[in-house]
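Left out: one protein chain. Kept in place: all the others.
This part shows subunit A:
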Amino acid sequence: MIENTNTNAKDEAAQRLEAMQREQGPLLEVQHLKVDFTDDNGHDVHAVRDASFNVYPGQWVAIVGESGSGKSTSAMAVLGLLPGTGHVVGGSIKLEGQEISGLKGKEYDQLRGSKMGLVPQDPMSNLNPVWRIGTQVKEALVANHMDIAHEKRSKLAKALAGDEVNVKSEDDETFIGSEERPALLAAAKQALTGIGMSGKKLDNAMEFFSQEWTAGSETRWRVADDLIKAGVNDDKAWQIAKEHVTGSNMNDRIAGLLDEAGLPDAATRARQYPHEFSGGMRQRALIAIGLACRPDLLIADEPTSALDVTVQKRILDHLQTLTDSLGTAVLFITHDLGLAAERAQHIVVMYKGQVVESGPSLEVLQHPMHPYTKRLVAAAPSLASQRIISAKEHGENADALLEHKVKGEQTLEKSEHIITVEHLTREFKLPRKKEMFKAVDDVSFSVKRGTTLAIVGESGSGKSTVANMVLRLLEPTSGKVFYEGKNIADFGKAELLDFRRHVQPVFQNPYGSLDPMYSIYRSIEEPLRIHHIGDRKSRAKRVRELLDMVELPETVMSRYPNELSGGQRQRIAIARAMALDPDVIICDEAVSALDVLVQDQVLHLLNDLQAERGLSYLFITHDLAVVRQIADEVVVMQHGRLVEHATTDEVFDHPQQQYTRDLLDAIPGGKLKLGLD
């Protein structure tokens, strides 16, 4: 069941759209696609074995699957941009009924940009650092000869300004120029006064116009339409539009495109370089590039998975509005089923290079047929409804857990709070600025023994800085951190070593936190060696135990980090953290870089370990969906301040702060219900 928020009118519109789509036939038709890569030994590796799916005009279709399922490869095959040795070995790809999979280089170039656009995955690496943002948008226009057409039409329109002759064009592509915009607004004001509008009403109308009429983005037709809607008569409206909307120059158009993609102050921004942009802003620039030449099909390859949840939601909302208004079809690639279900009308599930399931979004979500889809539905972090209960699975009483009577704990004198943070503040000096930047501002909380406290916030909220201070990797400007009731700042060398032994970190990037020159065995053994625990033989035994604990085979001991997957590496990092039998593990975005299924496994592992050993976790993440699965208490941080602190249930059911509600809303598919028990 879905919450019935849709009005009947919307349903009707959806039906009409469907009928139109059926009538027109698919925009993109992929049938029995097979893609191979050739490895170093000349053997073929089958990346896509058999993929068939359709995308209808104006439709959002999501391809869902884990990494390595062939979803991105299929999309790149459609674009004709397979990396390395990849090549299409079978099947067909039809765009508007025309076979494109065998096209030659030049012919394919003509399709890209103008017929098919791309919004790539990682905004950090997809813009060339040495060219200005505007230049990179312009390249898209130039490559598809939109610049020449644009200038020509502008010139013609200028020559005929105010004339009765219509400038014929397929679409209305005469945009407002930045220079003529003031005159246009003045004329509009005059016209409105002419029809007797005044006072507040006039102000409101003008306010609306100045917001809507962006240079380089709004067209003559839209201006006339807006005027008519405001009450100006048709002839007058068209006369104003023809006289004052005579076409923009290239820079206006570039700024207009960036503005459409939701980039504020676009004209200035266009002159900046990528490194001056945040991740979200870069992704907006990439959306502007992808849509610059008005393609019929936009391929969005995990367009927001590298971004914060709240930014993710804003960007996807904007992309959806934009593609809807342009009538662009979107092939949306994601690993998050919840996100797919929320955004797309149709879901295609891929597994090991094959399409295993395909159907309308809700259908797939509520009645998954294939076992793999069932697993995906169960694992989708955005869809999980509660904390994972490990204790139950182990036949223990969950209540016992809550009372902290955990196995291996002989506490009588030990304090209830294992970590306590009081008024923690950290300031940084910014280059060329006098005032200090407060990364963490008066934050206090405590972690109860045997429980999980999650710190949630967007990047830049100061949550990782808190983690570093709790680990004593960073000195606080003021405030104190207590471990077992003792101030960690007072620890001498021996005490600090002991503290390091009991408080272990697991960091975000499983690629970066393992030394590539160390074998897995050496990586896990290292902490034991540093703390002089056991001899060579007992250490080897311990490493085996630890590997067993994180459910990895002993054979990985002799391997090196680059030979393991991301999930396996994160398990190794956890095993290493567990080597010294710590009391506290500080997970700094420990699962953020992982695939959903792997993420699910790691979260379960952490939960099991907590139940078995009474561990306490300080869990730092930007993803509230994960928090629901693992945390007992939640601390929400924004701009370095603690804005909300409550139990997980309370935060999810009765969020007190607007910011927390925004974070909750940003969880994709949060309002969808599953057909899974």
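Assume a residue touches a chain if its C-beta (ideal position, glycine included) is under 8 Å from a C-beta of that chain, and two chains touch if they have at least 3 such contacts; residues count from 1.
To be clear about the criterion, contacts and distances are computed from a predicted model.
**Q** What name does the UniProt record list for the absent chain among "ABC transporter permease", "Sodium:solute symporter family protein", "Electron transfer flavoprotein subunit beta" or "PqqA binding protein"?
**A** Per the UniProt record, that chain is "ABC transporter permease".
**Q** Check the options A:201, A:229, A:275 or A:423 and report the residue that touches the missing chain.
**A** A:275
**Q** Of A:70, A:91 or A:113, which one is in contact with the hidden chain?
**A** A:113
**Q** Based on the whole complex, identify which of A:79, A:205 or A:564 touches the chain you can't see.
**A** For the chain that is not drawn, the touching residue is A:79.
**Q** Could you pull out which residues of subunit A are in touch with the chain that's been left out?
**A** Answer for subunit A: residues 79, 81, 83, 105-106, 109-114, 116-118, 120, 122, 125-132, 139-140, 143-144, 273, 275, 286, 289-290, 292-293, 431-432 touch the chain left out.
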